[in-house]
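Step one of this worksheet: look at the structure below.
Removed: one protein chain of the complex. Kept in place: all other protein chains.
So that you can tell them apart, the chains are marked A, B and C in the order they are listed, and the count of residues begins at 1 in each.
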Amino acid sequence: MATSPLTTGTEPAARSGPETGLALYRWMVVIRQFEKRAYDLFLQNLVKGTSHLSLGQEAVAAGFGVAMRPDDWTFATYRGHAHTIVRGVPLTPIMAELLGRDNGLLRGKGGSMHLTSVAHGMMGSYAIVGAHLPVAVGAAWSAAYRKSGQVAVCFFGDGATNIGAFHEALNLAVVWNLPVVFVCENNLYMEYTPIGAVTAVPRPAADRAPAYGLPPVAIDGNDPEVVHQTALAALERARSGGGPSLIEAVTYRHGGHSRADPATYRPKEEVADWLARDPVPAYRARLVGAGVPEDELQRVEAEAKEAVDRATEEAKAGPPPDPGLVTADLWADGGSSWRS
Amino acid sequence: MATSPLTTGTEPAARSGPETGLALYRWMVVIRQFEKRAYDLFLQNLVKGTSHLSLGQEAVAAGFGVAMRPDDWTFATYRGHAHTIVRGVPLTPIMAELLGRDNGLLRGKGGSMHLTSVAHGMMGSYAIVGAHLPVAVGAAWSAAYRKSGQVAVCFFGDGATNIGAFHEALNLAVVWNLPVVFVCENNLYMEYTPIGAVTAVPRPAADRAPAYGLPPVAIDGNDPEVVHQTALAALERARSGGGPSLIEAVTYRHGGHSRADPATYRPKEEVADWLARDPVPAYRARLVGAGVPEDELQRVEAEAKEAVDRATEEAKAGPPPDPGLVTADLWADGGSSWRS
Amino acid sequence: MAELTYREAVARAIAQEMERDPSVVLLGEDVAGAGGAFKATGGLLERFGPERVRDTPISEQAILGAAMGAAMTGLRPIAEVMFSDFFAVCWDMVANQIAKSRYMTAGQVQLPLVVRSGNGGGSRFGAQHSQSVENWAMAVPGLKVVAPSCPSDVIGLLAAAVRDPDPVLVFEHKSLYPTKGEVPDGELVGHLGQAALRRQGGDLTLVALAAMVPVALEAAERLAAEGVQATVIDLRSLVPLDVSTVLSSVSATGHLVTVEENPRLCGWGAELASIVAEECFYDLDGPIVRVTTPHVPLPAADSLEDLARPSVARVLEAVPRALG
Partner (left out) sequence: MAELTYREAVARAIAQEMERDPSVVLLGEDVAGAGGAFKATGGLLERFGPERVRDTPISEQAILGAAMGAAMTGLRPIAEVMFSDFFAVCWDMVANQIAKSRYMTAGQVQLPLVVRSGNGGGSRFGAQHSQSVENWAMAVPGLKVVAPSCPSDVIGLLAAAVRDPDPVLVFEHKSLYPTKGEVPDGELVGHLGQAALRRQGGDLTLVALAAMVPVALEAAERLAAEGVQATVIDLRSLVPLDVSTVLSSVSATGHLVTVEENPRLCGWGAELASIVAEECFYDLDGPIVRVTTPHVPLPAADSLEDLARPSVARVLEAVPRALG
């Protein structure tokens, strides 16, 4: 089952230095604060549509975010706030998008599930399970064709490993030897069903890797340094022509699948176990142990909170989207006319 | 690549007896004669649509046909004449279907690619690559639900292992532990592209089996006894609650992908090699060596030729389909009205 | 009589049919343990057990393929496609396999199966979780297509769909799940292919479906206040299509406005308008006007989504054009 012992397929090249550690921690804290706020705003009925939080899964986004080159590309799912944040997209437009305002990242047209910022290499959040894996392959193809050295990194859930697009994307990426890193965030559940109940192998991604000629890699997705080192190795492999990687990062979401899902389908002890392994305090403790001064950590935390507060205020102050947006931007000419 | 050494995943339980040998040979010869005739009729412009022959691949259909129980189910592709024949479907309606006549198996409505005879457990020939794998899973589910002891056997090509439906079907079949046998007829090519050029692993099916918790099985698809023994073992496993199997039978088509494809994209030596391993004369020689009297073989051959001759005449004598069939049988009420 | 929500009606219909016929089985993502993403299948696992109510992986092609294979071998499966947008990932199963098998095999293959799906907008879910795709299904020969607008029709149409020998797609409207309605006690079985006359009026025919029915009814009330009496037809079933109910109403009123949620092009409204323009041309006294979502995907923000979907105001705007 998905709770089986983890193996680290790629040995960390070196321990992360103190700067990297702080960077990892900063992103984890920003994500944590942002997601908690998003939840509060949902309870206040300000986030109108759905939203899928990464609370508990921060280490995956942070580890990759710190490892990626600015011109690398991220492809994420509907659970994409964290992956958008770590690409350096300002928090205000992200928050404003959740609130459906004109100052939102997508001017309210996409919502929480479709966060995208092409300027930051955040190439989209996709709400159909599995759909973005082939798209990431295409971006990697374009990087290879243009010899740009860019890498496409594609995040998806454990549930996505059972859909056809997963299979097609992995196979094509390997056959064409493309610079793409597939990252399965295995949080042990699809929406409400345990992944082990609907999957033919214990490790939904790692145990499929050999079907594409790739080594099985499953890592502790709650350890940001392990994630970061694994990411560095996979990115380097991709950039140097070594082809795709498939990484299973085992982690856990603290809350429900989306919105107000109370997640009562999960055993209490399982939840308690994983809360005890909460990546944010755990990593904080590790940094303290490694000699990072307490006040530096507090500064990072204060800055994060301040940034999220400011984003919240600016988002709330945003006007509703311009009504003209309904019929805008279907086509490159800015409009949506279907008649000539 | 797909020409890598074969491994036999399931040890033959016992050598096939002389009766089985003759049965295998009979089906191989019938298929051979039928397919050659279909080709001739195509050249005479009597087969109007497309057709995909199993010349060279007879041992797979024969081996399974002899092993299956009458109430087991076959699901095949557009390359389905052979699989239809071995279920005992009379040759005349099959041939008449290729000719588009009213006495055709589907009264001309389906054509070569859709041969179906529910009464014989031939549950359809499917022309969309990969589509019938999930359908076979459903039939197996129904057998399991009704505890009927039936098994669904699903044949498909090497090319089909790269499409999403393959992945979804295998996973679900294993998760639900269903009585279904998946048989990949690896003839080394999709239409015109060598399977090795577009597949991430050397053995397109066998190397994927572990991704579904199944053992890798690749057999000599030109040896009808190996196929037959493997089939018996897989059917028994399925019938006794042991769940699905995935079998890769390596074989070769003697002709082109469809109709008049001259198959010039294949290296001459490769073709020559495989022609030298033609399963029909090879098995004949083996039977002779095992002491089967020559005249018995000749009788089988003469009967096959006679049956195909008769089917050809009867098919040719068939009238064109009743024009009313155009709007018949969309619905169970026999009609196709969309208005009430 | 009892008041039920639309979502409760779904579970009641399925239970009614599973109780009656042991060959009825239910499968889909999260339909069993969790009672469905929209909580429309709650209690069924407990009542009918894990052999008949089955959770699946996220594998829509396998779900629909399994339903098809089971249907052709003696079961009567009800498959759930959680959001109708996901028909796109299994469209081959629906459009090429399920729809065509009986015809291609000259009637050999029987496919008594139902696919239920949450359809339509209004939930601020954005473009990939809000589509009205009943016209995708209507365009494919071999599929029956219904879309109930109220709890009693949910039961009647779903039960009829389960008993029908052909494949039926049932589009449940997501924004209607929490709505309530009176439902008669006891077994309820409807008919596929019967439109419902929700209101009678001699000046104009309004035709609507699912969540657009209340919109059309409210528009009719407002029109009445201005002295225009509208007939409101709830189409309920797209295939079979109750053409005669529509034609006889339009013959009487001479004016037709359709109210559909799908994007502009090639919706059921276009089909209906064309039928009327061919078969009832000489009774028409003015242009046929379609009110639709513009030809765009649905935006996520509440204010934008409300502007995009047909509203009472947009219907009222259309009526003068139809009256000519």
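One rule holds for everything that comes next: a residue touches a chain if its C-beta (ideal position, glycine included) is under 8 Å from a C-beta of that chain, and two chains touch if they have at least 3 such contacts.
The model shown is predicted, which means the values in this text are computed figures rather than measured ones.
For the full complex, can you list every visible chain touched by the one that's not shown?
Even though it is not drawn, that chain still touches A, B, C.
Please pick, from C:Val146, C:Ala195, C:Val246 or C:Leu284, the residue that touches the omitted chain in the full complex.
Of the listed residues, the one touching the omitted chain is C:Leu284.
Given the contact definition stated above, which residue among C:Asp30, C:Asp92 or C:Glu261 touches the chain not shown here?
C:Asp92
From the listed residues B:Val118, B:Val198, B:Val292 or B:Ala332, report the one that touches the chain absent from this view.
Selected residue, touching the omitted chain: B:Val198.
Please pick, from C:Ser23, C:Gln110, C:Gln128 or C:Ser175, the residue that touches the omitted chain in the full complex.
The single option touching the absent chain is C:Gln128.
In the full complex, which residues of chain C touch the absent chain?
Against the missing chain, chain C presents residues 85-89, 91-92, 94-96, 99-100, 103-104, 126-128, 135-136, 138-142, 239, 262-271, 273-274, 276-279, 281-282, 284, 286-290, 295-297, 299-300, 321, 324.
Need a quick check: the contact residues on chain B for the chain that isn't drawn.
Its contact residues with the unshown chain are 48-50, 100-101, 104, 106, 108-114, 126-131, 159-160, 162-165, 190-193, 197-199, 265, 320-321, 323, 325-327, 330, 336, 338.
When the complex is taken as a whole, what residues of chain A touch the one chain not shown?
Output for chain A: 73, 106-107, 109-110, 114, 116-119, 123-124, 126, 128, 131-143, 145-146, 150, 152, 164-165, 168-169, 171-172, 175-176, 325, 328-332, 334, 336-340.
FYI, only the chains that are shown with their structure count from here on.
Can you name the chain that lies farthest from chain B, using the mean of each chain's Cα atoms as its centre?
Farthest by centroid: A.
Can you give the whole-Å distance between the Cα centres of chain A and chain C?
36
Using CA atom averages as chain centres, what separation in Å is found between chain B and chain C?
Here the centre of chain C sits 40 Å away from the centre of chain B.
Provide the C-alpha centroid distance between chain A and chain B, rounded to the nearest whole angstrom.
45
Which positions in chain C touch two or more other chains at once?
56-57, 59-61 - these are the residues of chain C that touch more than one other chain.
Which chain B residues reach two or more other chains?
Answer for chain B, listing residues that touch two or more other chains: 164-165, 168, 171, 175.
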